[in-house]
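This is the structure, below, for whatever I ask next.
All protein chains of the complex are present and in place, except for one that has been dropped.
Take a look at subunit A:
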Amino acid sequence: MIMSVKVRYFASLKDSVGRSDDMVDVNGAVTVAEIWAMANANRLMPDNILAAVNMEYVDIEHSVQNGDEVAFFPPVTGG
């Protein structure tokens, strides 16, 4: 089944990839790390990156479902 996954980028990561979001179509089960690789073919995932699926923190090996929103961002600096 073809799945459609929304990918979002924030803060300095948004600047470095040059986009705030992507739509990625995948066929079958994929992990967060694989979503990154599909959306960013020529760019390795930065070491300190944080990932979320549907607004909850996840490990990059977390599996992604159809309709999920995957987000990548640098360490948080609020407060």
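Remarks
Simple rule for what comes next: a residue touches a chain if its C-beta (ideal position, glycine included) is under 8 Å from a C-beta of that chain, and two chains touch if they have at least 3 such contacts; residues count from 1.
Criterion: contacts and distances are computed from a predicted model.
Between the listed names "Molybdopterin synthase catalytic subunit", "Ion-translocating oxidoreductase complex subunit B", "sulfate adenylyltransferase" or "ABC-2 type transport system permease protein", the UniProt record for the complex's undisplayed chain reads "Molybdopterin synthase catalytic subunit". Seen from subunit A, the chain kept out of the figure touches residues 8, 10-12, 15, 52, 55-57, 71, 73-79.
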